[in-house]
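Have a look at the structure below, then the notes.
With one protein chain withheld, the remaining protein chains of the complex are depicted in position.
First chain written, first letter: the chains are A, B and C, and each begins at residue 1.
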Amino acid sequence: MANILSESGSGKTVHKVTGITVRMCGDSGDGMQLLGTQLTNTSALAGNDVATFPDFPAEIRAPRGTRAGVSGFQLQFASEEIFTPGDHLDALVVMNPAALVTNIGDLRKGGMLIANEDGFDEKEFKLAKVDANPLDSPSLNENYRVFKVPMTRLTRDAVTPFGLGNKEAERCKNFFAMGLVYWLFGRSLEPTSRFIRDKFAKKSPDLAKANEAALQAGWSYGETTEAFGLSYQVEAATLEPGTYRNIMGNPALAMGLLAASQLSGKDLFYSTYPITPASDILHELTQYKNFGVRTFQAEDEIAACGAAIGAAFGGGMGVTASSGPGIALKAEAMGLGVMLELPMIVINVQRGGPSTGLPTKTEQSDLLQAMFCRNGEAPLPIVAPQSPGDCFYMAIEAWRIAVECMVPVILLSDGYIANGSEPWKIPDLNDLQRIHISHPEASEAGEPFLPYARDEYLARPWAIPGTPGLMHRVGGLEKEDRTGNISYDPANHQHMVNTRARKVSELANRIPPQEVFGDASGDVLLVSWGGTFGACHSAVRSCRKEGLSVGHAHLRYLNPFPANLGEILHRFKTVIVAELNSGQLRMLLRAKYLVDCVGFNKVQGKPFTVQELVEAIKTRAPKG
Amino acid sequence: MANILSESGSGKTVHKVTGITVRMCGDSGDGMQLLGTQLTNTSALAGNDVATFPDFPAEIRAPRGTRAGVSGFQLQFASEEIFTPGDHLDALVVMNPAALVTNIGDLRKGGMLIANEDGFDEKEFKLAKVDANPLDSPSLNENYRVFKVPMTRLTRDAVTPFGLGNKEAERCKNFFAMGLVYWLFGRSLEPTSRFIRDKFAKKSPDLAKANEAALQAGWSYGETTEAFGLSYQVEAATLEPGTYRNIMGNPALAMGLLAASQLSGKDLFYSTYPITPASDILHELTQYKNFGVRTFQAEDEIAACGAAIGAAFGGGMGVTASSGPGIALKAEAMGLGVMLELPMIVINVQRGGPSTGLPTKTEQSDLLQAMFCRNGEAPLPIVAPQSPGDCFYMAIEAWRIAVECMVPVILLSDGYIANGSEPWKIPDLNDLQRIHISHPEASEAGEPFLPYARDEYLARPWAIPGTPGLMHRVGGLEKEDRTGNISYDPANHQHMVNTRARKVSELANRIPPQEVFGDASGDVLLVSWGGTFGACHSAVRSCRKEGLSVGHAHLRYLNPFPANLGEILHRFKTVIVAELNSGQLRMLLRAKYLVDCVGFNKVQGKPFTVQELVEAIKTRAPKG
Amino acid sequence: MNLPVLKPADFASTQEVRWCPGCGDYSILAQMKKVLPEFGVPREKIVFISGIGCSSRFPYYVNTYGMHSIHGRAPTFATGLKSTRPDLMVWVITGDGDALSIGGNHFMHVLRRNLDINIVLFNNRIYGLTKGQYSPTSVEGQITKSTPMGAIDHPVNPLSVALGAEATFVARSIDAYVTHLGEMLRRAADHKGTSLVEVYQNCNVFNDGAMAYAQEKTQRPDNVIELEHGKPLIFGKGRDKGIRLVGTKLEVCSLKDTPIDDLLIHDEKDPNPSMQMMLARMRYPEMPEPIGVLRAVSGVSTYDDQINQQVELAKSKWGVGDLQKLIHSGDTWVVS
Partner (left out) sequence: MNLPVLKPADFASTQEVRWCPGCGDYSILAQMKKVLPEFGVPREKIVFISGIGCSSRFPYYVNTYGMHSIHGRAPTFATGLKSTRPDLMVWVITGDGDALSIGGNHFMHVLRRNLDINIVLFNNRIYGLTKGQYSPTSVEGQITKSTPMGAIDHPVNPLSVALGAEATFVARSIDAYVTHLGEMLRRAADHKGTSLVEVYQNCNVFNDGAMAYAQEKTQRPDNVIELEHGKPLIFGKGRDKGIRLVGTKLEVCSLKDTPIDDLLIHDEKDPNPSMQMMLARMRYPEMPEPIGVLRAVSGVSTYDDQINQQVELAKSKWGVGDLQKLIHSGDTWVVS
């Protein structure tokens, strides 16, 4: 962060900086996620570009005070465009010892450590499995600027007027922390005050007042006490003009489906079985029944997938979603979808695998499963959003492809973009392209109906029950071309297998050509897909700042690949494929284009850091 | 077939030929499969090399007389080594019009057509959807040597003495046809007479006598009537010395599992859910309870796979099998198997896909599903037998790998070798290598037990319930190295993902190196896997006879590949990968070795013909 | 509107029927074609959905919309279809393996959700299509391809399972007893909510005569009892035997020495399925096996009604969704 000094009213120094990365952690009960989202919105409202990374424990309520129970929220806000929540922390706020020991490693040397010292006592040390008070460790105080604040006590003092019980009073301390952080980064309290009033005023006016008081107290503590010598200021970023909001991937996906539903004039039938991290999409959509959405919580994933196909057979749009092991269970029904050639969307919000794996962590290791989980030759189109906001657009795209080609489409999201957020320029719905759908009627001439005749996209007619004269039967046995009758004819089978494959492969000519950011040819091409866009993009930017010849191709279409991809790959000396798996896209690229792509892979349940990508590019760049 | 003339006793000419390919077809009710297996055994007993290809309708009892109801059995027997049932027919026996019209296309010009003319009447023409009697078609009589035999009538006459009802009497006509065919190819009636006595004598002595009479009548008809001017003779082949039997793939697989069970001293727990063509393995094994086999017909494939894992946890050997859509259902449980690191075998007898597809037809399109059907990074070893007899050995091999590496192993068979048969040199069980298994005991020193510590093969200890001091818990969440406790640690996850992958990849150094038949380097390498061995091997042989420089690498280990495979691929100008799918192995080879393999693919529910492979090799061989 | 009057032949598809000669499936198909015209529902408004099995080939032979889906999952496709298209008449065709082995869970859940569809379960106590393995309804000790020493599982009683799931309509009939079968199909179609009709179906290839005691005209009267709502339980060639409740147990009694008034009166409308359960458990040879409607409870909400009512309610409560408004919800800011 650049340092431009100035004077604040209180005679305190204000550093103007281009960006801040801060993480707030405490016990899952301490309300850190709320603190994070509030600071995010406030910063966004202040015109900063922001990117967030919430990280909560796997347990519902992990034991208080333990390391497993630590819940954290990381945020980067800046006066320039940013694409990730940041690698290293400029500031770390910790509410207890467990939070400190599990997060201190990410604080940069010289960074600020703000600790609620009331949270550091013998009891907490035991729970956190530390023998001495980590705040007293000399090395800590050498490497970082440590601020010990008695937040609990100060909060209690601040809220006594409102006569809350001790427990309740203490619960307000996250607002105290918030106030202090707001002061530190020159944020206005107003949006959060408003939020507090909206949220608590009705239920309990006292609680509302108390929280506001705590917020104020935190701010005053920074402003008045000697503890903090200086504060920071981050100017507004220059973003594309428009109306913005913060958005997370899962809600964006839900809204994208709503948009597609309206663009195509088809009600959405969303059938699923709960699983982390896909469930939130259900929680969103089930609130939108007035948009004509029908949500079906099925008995299992097989039923969810079957119901989506049943809805599609009836002329509705069936969408089903899951994660991890839940997707494996859909494979058989997806295969039927391939044979029935009905539109449907299968969403996979990827998480750490294999098996139950790491349910709350992110990963990109289901790409090959999406390609090949079905028995027989059963190719399907696959798309993948690149950021939380992009989930909105790729949901529409998946819907468009599904109905245009009469085929199930797989959408691969992941835990990182599903729960992460970014400022999102709200689109004008009128700018979105309509999705045209037509259902055939019986021919006047009364010729027999051919359910497996095909149009220019090789799509078959979507004839729906209720249409006189078009009665027909579909099923999973191989079908005769055009008539759709069962056929064991060898040549017909070959023809149908080829046709189903062509239907998907020929999409390559209709999806947008692959774009390359940075150098259009040269030393290194970084290839990535899905939720890693931000980190990869940032890495390429900074490498180019340093004068390296690097391009970045981020794929949002994974099957088929854009028609121009092969040609792009050949334009670079080195092709690096960065993925949060062991090299799945890399394998597909090597097989298809015979390009000796090298992999940069990470399977740790965590997103890439920009820095490790920068290093990867540098070490793999052709020498001399 | 070479023509060496001689004189038979009856003054009829006998052609000595090196091989005959004959197909017998009729209505599913006509007993053609029995006719085929009898002729096969008799020919084998006569010392010929034989290869068979039964082909029955999908329906249990397809409507009488219809094309859908035609059941056929093809057999090649020869005085030299053969590897396929033959491409073109030297002789075709048909019992009705439907059989004729659906099979005549495979009869070579000048070949013999033997028809039961009693089966050709108006009623039958309607059922077969032919308007005129195809036997009268001039082109038929121009292109083939047509023999019309009133088999039904002659059979009835022959069996009248035994006072069977009309229907029953007619049913004997397949034995009449058999007798005629036996005479035509100089086969002894004895083995079949014995078979008839064993099979029918008890139930109904009259029926036994009738069938024998019909058999004799057929033979006499050939010997005495003028209809047939000449017969053929095929000398014994020179096979490796030993005791032989005919064997089909599914029974061989079952016996291989029994052998592995004895070699490892572990009872077999076979849990499955019926599905074509895998079911016959269950039907075999459930008869071998006295071998300690426990068979469990589960409520579905998920339960079958789960039960196999449960048995393995208890220290038994769990084997589960399915086909087509049934495999997709096992994916989730297989993923758990990957995490639990318990031995198990998952057998996939592949059939035509996708979805329900072509249940009774063969295909090789589940290779990529075997590789990637599971969520997350979940590699597993994959082996594939190359012939019916090889199913015996690969079952043992799969078992060996599973217990040696503590990992589920996938065995890919297919409908062609599962139901096809070949003469099999019966092994001496004492020559088979023992499979060593040891279960840990608690350490004297009482150190804590580490369920995820590893040996030199990276296998974890197989500690089983009942062992004092080794109590431990396993599960699908990521596990801490060594202790097996749940761990969300990023570095640990990376380590475990890598370790599970290495455990499989390092097998490459312990499986037999890939062998190449024919040229060790040169113009063309034909790569194949699984049930296509026979056709590919024959094709390469005949190409080499013609002087082409061709090698053949047939893979029985598909994951990992043998260590020397890459180096082999690079030794040839052209690499052709022949598969009964759209290019699945080809993709894996291209990705791994960056060799521009070309594919020769067929997805028609039918095996390769030698000739189409020969042409494929010639057209793709480097020119000039 | 006045519909063209349809005849059974109008419901025949162009596909040739591929069951074994003599299979009980033929008679069920015939009865279905016979009753379908009576409902006055045009063919294009009817959908048959099946799983996998010989029985599941059924949809191919009926000239309506149809889906031959995957093994055991037919109810799931029906759920998606009926929930979004309540205007359609949906039939599910399934077998004992399809519905009770691999499909048991979907079977249970569709029944308890009371989706307004009709399920016809072809029970031949065997796996037909896969050539003769035992099924969940095969009797203990039954010798089949997969049980050479006899089946060791205790069989599932489809009616008990359905009653356990509190199905609102549960009936049983027999392939060979065509008039009764037709009537059961009618009753099922008339019922609002999930209707289950179990049909004893003879697989003359792999399990021939397994239910001859109920299928054969001569044996039926003594081995089967026809339930009728509000009527006493009487059976037997000479209608000379009855069923009565003694304490908490049912027993057969002769009408010679038992007054009719002592006999149990069948109540298909009893919301409590316990007595119906008692009837369902009557098993040959100890007892006559019940056919007819065991349970027909009306007034229970159906899943398809409810899911659509919530949509309508939401629209009337909050107005038809305004997407532009929705995507602008929460804190927004303008960059200019």
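Methods note: contacts are C-beta pairs under 8 Å (C-beta built on N, C-alpha and C of every residue); 3 or more make two chains touch, one makes a residue touch a chain.
In this text, all values refer to a predicted model and were calculated from it rather than measured experimentally.
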| item | value |
| --- | --- |
| Contact list for the unshown chain, restricted to visible chains | A, B, C |
| Sole residue of B:302, B:497 or B:524 that reaches the chain not shown, by the stated touch rule | B:302 |
| Hidden partner chain, touching residue among B:70, B:114, B:196 or B:336 | B:336 |
| Which residue of C:49, C:225 or C:277 touches the chain not shown here | C:277 |
| Residue in contact with the excluded chain [from C:6, C:165, C:199 or C:263] | C:165 |
| Given B:206, B:235 or B:267, the one touching the chain that is not displayed | B:267 |
| Residues belonging to chain A that touch the chain removed from view | 59-64, 66, 68, 273-276, 279, 282-283, 286-287, 289, 295, 297, 299-301, 325, 355-356 |
| Residues in chain B touching the chain absent from view | 41, 44-45, 47, 191, 239-246, 255, 258-259, 262, 267, 269, 271, 288-294, 296, 298-300, 302-316, 318, 332-333, 336, 340, 426-427, 429, 465-477, 485-486 |
| Contact set of chain C toward the excluded chain (per top definition) | 101-105, 108-109, 112-114, 136, 149-150, 152-157, 160-166, 245, 248-249, 267, 270, 272-275, 277-278, 281, 300-301, 303, 306-307, 310, 313-314 |
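Quick note on the criterion: only the chains that are shown with their structure count from here on.
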| item | value |
| --- | --- |
| Touch-based graph of the chains, sorted into line, ring, star, complete or other | complete |
| Pair of chains joined by more contacts [C-beta pairs], A-C or B-C | A-C |
| Gap in Å, rounded to a whole number, between the CA centres of chain B and chain A | 47 |
| Gap in Å, rounded to a whole number, between the CA centres of chain C and chain B | 40 |
| Separation of mean Cα positions, chain C and chain A [Å, integer] | 45 |
| Overlap residues in chain B, where contacts from two or more other chains coincide | 68, 325, 355-356 |
| Contacts with 2+ other chains: residues of chain C | 52, 70 |
